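Removed from the display is one protein chain of the complex; every other protein chain stays in position.
This part shows subunit A:
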Amino acid sequence: MNKQTIKCVVWDLDNTIWDGVLLENSGLKLKPGIEDIIKTLDRRGILQSISSKNDHDAAMAALKSFGLDEYFLYPEINWNAKSYSLAQIQKNLNISMDAILFIDDQEYELQEVKSVHSSVHCMNACEYRSLLDDPRLIPRFITEDSAMRRMLYKTDQLRKQAEAEFNGPSEAFLASLNMRMIIAPADEHDLQRAEELTVRTNQLNATGKAYSYEELDRLRQSEDHQLLITELEDRFGTYGKIGLALVHMNETCWRLKMMLMSCRVVSRGVGTVLLTHIMQEAHRAGKPLLADFRDTGRNRMMNITFRFAGFRDKFTEPDGTMVLEHDLRSIPQFPPYIDVVVQQ
């Protein structure tokens, strides 16, 4: 499956979203069709932001007058180099550079960004009409999570503010969130989101293997597999369905074939909760637990998570997949600040 997907479009403003230059007071007019493009991308779950050399307040007021201000996350409207703005947006959204498409009408800006971030996708604004037909911007499914993705990130923004204003150790902040994580067998209506998770997740993804809806549907109903999906919520609202795991239950052992956790929740200390749950269940079933890990070049965090949790090399498959094993003699506890609910 093609994993080359764009998660965020970063727009310039002057002569890109609108015709004219804001600070020259020339009568601004939206480019024809741009409003529909922005709203359609939003419905598809593509995030959008802004990198514009402009006066922040004036630009936001102009966007507001067009009814478009709410569509952009972490807008960078200032006089910094655009490569710096892109880096800020990338950091705030915690996505990788090659998942960003930057659109500007000035070749100089496109080159400047490209010279610093070689993996960013760039497009000249004159080509904007092709955007909605660009395969990189057409997800295979529009899931419940993708349609509300912008809201999920907005809620995250509120959490970050609350965290920045919080004085004290991070556990105390995490405890103040009243987090609840629900672990449940994946239902049929979870499968589109499950497929999407296998395509979109990079850092905490044990194998990087993308699974199709059909494969997941078969595995979900298979007698000797467990397909688990997790949802996280806190006092700000839901984070959506953010984790997935596939366990193959053999006669002699349990084998974790796939395990992933959305990058949005990495700093919540919940990455290990699902792993802990599976360790507990394998232990209860009296089976040793193996786990597959395949180095994708971007999932070292998952490798470290497995190994710090006590997994050790067992053998390597011919295709290079490392198979790790945990002796289950000591299983970590769930973090005290999170309420874990396991549904059967």
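Heads up, the rule we're going with is that a residue touches a chain if its C-beta (ideal position, glycine included) is under 8 Å from a C-beta of that chain, and two chains touch if they have at least 3 such contacts; residues count from 1.
Keep in mind that, in the parts below, contacts and distances are computed from a predicted model.
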Absent chain [UniProt protein name; select from "D-galactarate dehydratase", "Phosphoribosylformylglycinamidine synthase subunit PurS", "Acyl carrier protein" or "PadR family transcriptional regulator"]: "Acyl carrier protein"
Residue in contact with the excluded chain [from A:11, A:153 or A:337]: A:337
Residue among A:68, A:103, A:204 or A:219 that touches the chain left out of view: A:204
Of A:45, A:139, A:208 or A:271, the residue in touch with the unshown chain: A:271
Options A:56, A:160, A:218 or A:300, residue touching the unrepresented chain: A:300
Footprint left on subunit A by the chain that the document does not show: 168-171, 174, 204, 266-269, 271-272, 300-305, 307-310, 313, 322, 335-337
